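All protein chains but one are shown in place.
All chains are identified by letter, namely A, B and C, in their written order; residue positions are counted from 1 within each chain.
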Amino acid sequence: MNTQTAAAGWRGDLRRLSRSASFDIGVVIVLFWVACALFGPHLVPYDPFADDLLNSLMPPSFAHWFGTDQLGRDVFSRVIVGARDILTVAPIATVLSTILGTALGLTMGYFGGVIDEALSRIVDAVLALPTVIVALLALTALGTSNITVMVVIAFSFAPVIARTVRSAVLAERGFDYVAAAELRRENTFYILFIEILPNVLPPILVEATVRLGYAIFTVATLSFIGFGIQPPSPDWGLSISSNYGLIGGGFWWTVVFDGAAIASLIIGINLIADGIEGLRHD
Amino acid sequence: MTINHKLLDILRRGRNEHENHLIDGVVREAVSRREFLRYGSVLGLSAPLLGGISGALGFGLAPVAARAGTPGGTIRFGHIVPAGAINPVTIADPGGVTILSQFAEALVLSAPDLSAVPLLAESWAPNNDGTVWTFKLRQNVKFHNGKLMTADDVVATFDRLADPAVGSNALSALSGMLSKGGTRKVDDYTVEFHLDAANGNFPYAVSTDNYNAVIVPAEMPDDFEATMIGTGPFKLEKYTPKVGASFVRNPDYWGAAPLPDRIEITFYDDYQPQILALQAGEIDIIQQVPVLQAVGLLADPTFNIITTPSSAHHQVHMRTDMEPFKDKRVRRAIALTLDRPKFVQGLLRGKAQIGNDSPFMPAYPSTDSSVAQREMNIAEAKQLMEAAGMAGGFKTTLTTEKYLEIPDYAVLIQNAVKEIGGDITLNIMDQGAYYGDAVPGKSPWLDSEMGITDYGHRGVPNVFLQAPLSSTGTWNSAHFANAEYDTLVKGYIASLDLESQRASAGKIQTLLLDETPVIFSYFYDFLTVTKAGVTGVVATAMGHIMLAQASL
Amino acid sequence: MPGNVGRAMLGPFADQAAVDVLNHEMGTDRPVLVQYADWISGFVTGDMGMSYAYRSPVAPFLGTALLNSAKLAAVAFVLVVPLGIFGGVIAALYRGRPTDRILSVVGLSATVVPEFVSGILLILIFGVWLRWFPISATWADGAGPLTQLYHLILPAIPLVLILFGYIARMARAGMIEALDADYTRTAVLKGLSYPQVIWRHVLRNALLPTISVIATQTVYLIGGLVVIEILFHYQGIGSLIYTAAKKKDFPMLQAGVMSIGALFALTTLLADLLYARLNPRIRFGGQE
Partner (left out) sequence: MTDTTPALQFENLSVAYRVKGVSRPVLAGVSLEIRKGEAYGLVGESGCGKSTAAFAALRYLPRNGAVTAGRILIDGQDIGQMAPPALRQLRRQSVAMVYQDPGKALNPSLTIGRQVQEVFELAGVPRADWAARTVEILAKVQISDPQLVMGRYPHQLSGGMQQRVAIAMAIASNPTLLVLDEPTTGLDATVEAEVLDLIQHLRRELSTAILFISHNLAVIARMCDRVGVLYAGRLVEEAPTAQIFNAPQHPYTAGLLSCLPQAGRSKDQAPLATIPGFLPVPGEVISGCVFAARCAVADDLCRSTEPAFRVADGHASKCHYPERAGALPVVAKAGATLRMAEQAAAILQIENLSKSFGDGDQRQRVLRDIGIELRKGETLGLVGESGSGKTTLARCLLGLLQPDMGSELKFAGEPLAGRTAARTRDQVKSIQIVFQNPDSALNRSHTVRRMLERTISLLVGLKGAAREARVQALTQGVRLTERHLASMPRQLSGGLKQRVAIARAFASDPQVLICDEPTSALDVSVQAAILNLLADLQAETQVSYILISHDLGVVRYLSDRIAVMYLGQVLEIGPAETVFSGPHHPYTAALLSSAPAIGDEGAERVKLVGALPTTAQRPTGCVFHTRCPQSIPGLCGSKAPPQIVLEAGHVIECHLPADALPVRG
């Protein structure tokens, strides 16, 4: 492939994207949290795990911007470092689901017929259930760990991606370049992955971004109900879950900042997805 | 202290050997007044008698908060949804106990101060070697179905609980102590318990501590949940599984007429929603709240906190048969890094008693309080590590359950041992996973190098001494095997008099401090929170909540 | 399935005899395959088995829970459908202008923020501080419909927020497609006034696709119910599943999940029927 022209295309797309204010905001937010996840432990003023029992539940102050939690740990530091687990689990789950869903969607869309029919049934069955419910069932049976959470999310999101890819592939399947490839006796692998895949990448990219948002949503929700990321992680959903009983007592800072963190990250990702989606429809 | 010897002599008449021994103890001041009252109650000295003895000894029973409540009204309280069907035979969780305590009663009340108070039994006494205990039952007690409670009901109740084929949850408290057939009717209002082995604390086994041991009619229906026939101050009005229950005043109650017209109970899956509901004014009482959850309520004048001391605690076990904990000096060093007063203040907001690395918490009368309290001493800890050849520190994994403040406690331990070079990785699992199949090899609880396990309240330390620490103990996650310890415990359990119990206890405490297979750094209280103005609420550490004398 | 149901139910400290008796009673001492076959054959005949946790049949629990959840979902839908459609229509009519942008960003943000975040804020503000609404969605026995509604409003709001953006987005897309369609151009060029064009020609075509979207959203709504019902302490299907999962009450859990699947199939079917009813293309076959 001629990388130069392809790159030029990408650069052009990026330039157009960066003109969208909401896309820019999304990128800034997400990059901020990614930086927190990567370098958080080196950036924060306090060790997010270090207790200071005699200074617990202090309201936000100059020393502790976001106050302290019940063990006297610095909430600000915990919120910053709290990005780490969710930004590991959710993206890996998304990548897994994208790979799986793409392979599935390519197969369904390209071969059609009985294969498509059979796989579609499975896909529909999985899609009939909300992810959180499927995850609850699976995690109860398999036991909770970051790995199982990833796998469960990957499996329950793959059908959505498969469906997107399938319909994109069906459209591509109607294009004559596929017939042309068959007419030079390309093997199926080449047709699927070299001919068709590059052309369905944009919708996959959008769907994967949207899924990443949902993955974060789901991981946070699972953590909140106790089936996701496990203590002692400073994970946001987990922190909210263990602290929300305190808000009535006025200790709102133990919950509100974590909530804002989750909200901002998911909104950021969706702003990016929105931007890319808008680009495709221009 | 002025002792009225004349009065005392009168009172001593008819007392058996153990009772007189106890009285001797208190006279000699070997037994404190508080302990006297508590242990005296176990031996079956009635409250008037105890009061009399106390009076004779120059200290009176603390007067019961005598402010009389106003009758009427509906009390709404929330608690954790019962884990299973409401059946006294099978109930195994605080949620179920709370429901039980509304409508059913045991022979003996293990009161919040750990004293044994007569309920359906009027009095009790052991034989000389403590193998047979005779209970006199209260007369004219009616079940909610109108029948009188007699010895037949008591015998049936205990035979059911002690029958392995029925599989009652009470088996864990009764096995090795009371078998099926061991409960015998003497007359309609007298029952004898013939024990498998001598036991000086038997009344606790038929008290509210053994919460399954509520007296229900001999003919217990299969769908007990539909009727909930007991002798309690309230009768079932409506029960909806998972949702809640309501009870109404029992007009035929044997004791003082219950004050509230109705009790409305709402079940919650978790503590947070309960607390919020209390704050929003939707319920009046929540109970058994872990301290950390209730932090928001502690300083709030619109709420009233009832603190119930308990022997509930979190055991930190270290595998005595595995590195890096094979050397007891390492175990001791770790115990020395913990700042217990700080834990109690910070983690538990002062609502706990400091532990001394043995099950003997200060509140137990048999505890030898002369054994020195272990305090944080990093220098000594470092020396011990050096002596053990581990000055470079160690690495280990602390496996535990996600329950109450245990994860936070784990973090505190993780941080504390850093002082002596300990590098602990936390592995916090959900409860089911942690306990696994509860047999070695299939249970992180019993297999992990280091772990933290929650133990519920017990009125006496016997269970804590045996199952988790004796070499044949089924919950021995520290894999602690020490012949001397086993012998000491056997002696402790069999002894009927307080002084010899305390002597054994002292040795056990010293031994455990030296070996430190398990760290007991605190015993946490249970909190019951009520709306300000609610009075007369009695709560036990077991989960009972008694509202007969409560008023809004 | 857990290795030992009885042990899991009774906890680590229960006596082994008690565990054995429980396992025998529940049949969980049989081989897993036998248990599963038993459960499946029961399920298809309408017997959903016995709850491990309550040792009583699952079905009655399920019925009440579904009814409760349906009430909550209904309140949410009644609030969100008109709101979402209205938002979408307005956004489409002001396409590209600030109104549209604001609606888009607000809708997007509302949609993606997890229910437990918005729910907690609502509880804090309206339940605890202002005390305008009860924070528990469960009402007292025998409460009238209005009281029930009063209890359900606060829990419905996070669901409304979640769905609002989604429905508005779909409605907007449908509107824009219809606004850009040739038939709309035909209508304008006929000389119809703008409101007439929108009312007669655009709306109906624009909102048809939204129907199926709303139907598929029910299933996500139910997913959201888990959190909402826990948070607002409401005895619906979500909290039933959650409790069952926590207690490893597999028969209850499976029955709950299955019933959600069935519910989804049903809503989809209803939506398809409604769609077909409203869409002449489907109602009156093909070209003659």
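Assume a contact is a pair of C-beta atoms (placed from the backbone, for glycine too) under 8 Å apart; a residue touches a chain by one contact, two chains touch by 3 or more.
These numbers come from a predicted model, not from an experiment.
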In the full assembly, spell out which visible chains the left-out chain is touching.
A, C
Per the definition of touch given earlier, which of C:A18, C:A187 or C:V213 contacts the omitted chain?
C:A187
State which residues belonging to subunit C touch the missing partner chain.
96, 181-183, 185-193, 200-201, 204-205, 208, 278-281, 284-288
Across the whole complex, list the residues on subunit A that are touched by the chain not included here.
1-2, 4-6, 9, 16, 174-177, 179-186, 195, 198-199
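The rule we apply is simple: only the chains that are shown with their structure count from here on.
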Would you identify the chain whose Cα-based centre sits farthest away from the centre of subunit B?
A
State, to the nearest whole Å, the distance from the C-alpha centre of subunit A to the C-alpha centre of subunit B.
47
Using mean C-alpha positions as chain centres, tell me how far subunit B is from subunit C in Å, no decimals.
44
For subunit A and subunit C, what's the span in angstrom between their mean Cα positions?
22
Where subunit A touches two or more other chains at once, by residue number
226, 244, 247-248
Please set out, as single numbers or ranges, the residues of subunit C touching at least two other chains.
123, 128, 230, 242, 246, 248
In the complex, subunit A residues that touch subunit B:
49-51, 53-54, 56-57, 70-72, 143-144, 226, 230-232, 242, 244-251
Which part of subunit C faces subunit B closely enough to touch in the complex?
2-4, 7-15, 17-22, 25, 53-56, 61, 123, 127-128, 131, 134-136, 138, 141, 230-233, 235, 239-240, 242-243, 246-248
Which of the residues in subunit A end up touching subunit C in this complex?
22, 125, 127-134, 136-137, 139-141, 213, 217, 220-221, 224-227, 237, 240-241, 244, 247-248, 252, 255-256, 259, 262-263, 266-267, 269-271, 274
